[in-house]
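Left out: one protein chain. Kept in place: all the others.
Up next, chain A:
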């Protein structure tokens, strides 16, 4: 067999994971980190950069990809392996005599659709190919769009249609002898195969396929990298080139987003900051005070959040309803004219669920777990959503600081087909920068908060702020900062 056994599942790696390697289970690496949307200065979604990496078996494609990803230092990279796109083999086909190195072994239609969807920033399901049964597993990996998408494999440049989706096509040109040596070493040492079987397979499938199908695609490559990942000069040049293209396309780092003279007084219409009554201010005074104990924090948080939810609900569509009162009088009233559901962003969002349920009886509540890494970059770890197809959705998160995790949550909802104008983001404290960034990316979503703080600290905390909301609500954490 070919490269196939490198892993039995899709390898999805983001740049942060390459650096930290912290979420990997023993042998399999499955990272499905999403990304915030990538917008240009005009707020338009930009196509991500698609890179195809091609080369013979054991040419060092994956190593080159990892070196490039590390050097790029771009946040959202999706690395896809062609291995995920093997066609399931049928019952009458014998795996021992099946040519896994032939172009027909790959599902190019699915690859083209997948890369096409990812290019549009859509959520995409990547099949998981099981090399034991040579079929696809029922479950799939979910991948969100990225800034850079890399597809690597032995025949990535074989399909003309697939090539047309690629911005950069790379061929890794490693000497045949080196590749055979690597293969022998790897298959015998790591996979317990015999010398004879490896050589037999090499002569029967691997070499002919390389000569007939893989090598000829070299002419379609934009860049040919001899000697694989050892070629430091080539990787440096490649990285600089990719950086140049990203810059040209208007890639903006989130931190550098200009607020452009917006103040609390001139907010866009879709940002609703509640009227600053004495009660609300007094509750904020208790919640923000670092001396406040957990009991009081929970009580006043629940009380305040109830008011915020009531405020958020006023933004939903209503219709007229005429009723008769117990004294037989007609009353011209109103009635909510839509379904409402909620999605809380764990862990802090769950602090808002109890008050929500005491206002909206039996409301469906989905959960999304997004964790920020040490660079304040959000990663999606978990999502469990109800059917939201015809509902307005209240997204719950008590603080909007940089807005990065909020953005990601919204991205997840958009990917589930919920239009922006049916999303209300409900928060206790928002930073000016955070809400402006959200509004800039998603102008049609509504944001409701009970207070707007102007400053954001170096490490992304809202100032004067409230500290870590969920630690304070749940009484966890050694210290607040």
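Basically, a contact is a pair of C-beta atoms (placed from the backbone, for glycine too) under 8 Å apart; a residue touches a chain by one contact, two chains touch by 3 or more; residues count from 1.
Please note the rule applied: contacts and distances are computed from a predicted model.
**Q** Among "uracil phosphoribosyltransferase", "Exosome complex component RRP41-like", "Gamma-secretase subunit PEN-2" or "DNA topoisomerase (ATP-hydrolyzing)", find the name that the UniProt record gives to the complex chain excluded from display.
**A** The record names the chain that does not appear here as "uracil phosphoribosyltransferase".
**Q** Give the residue, chosen from A:116, A:208, A:386 or A:464, that touches the chain omitted from the document.
**A** A:464
**Q** Check the options A:70, A:218, A:303 or A:416 and report the residue that touches the missing chain.
**A** Of all options in A:70, A:218, A:303 or A:416, contact with the hidden chain holds for A:303.
**Q** Kindly note down the residues of chain A that lie in touch with the hidden chain.
**A** Here the touching residues of chain A are 277-279, 281-282, 284-285, 288-291, 296, 299, 303, 306-307, 310, 313-314, 316, 318, 321, 323-327, 329-336, 359, 361, 455, 457, 461-468, 472, 480-481.
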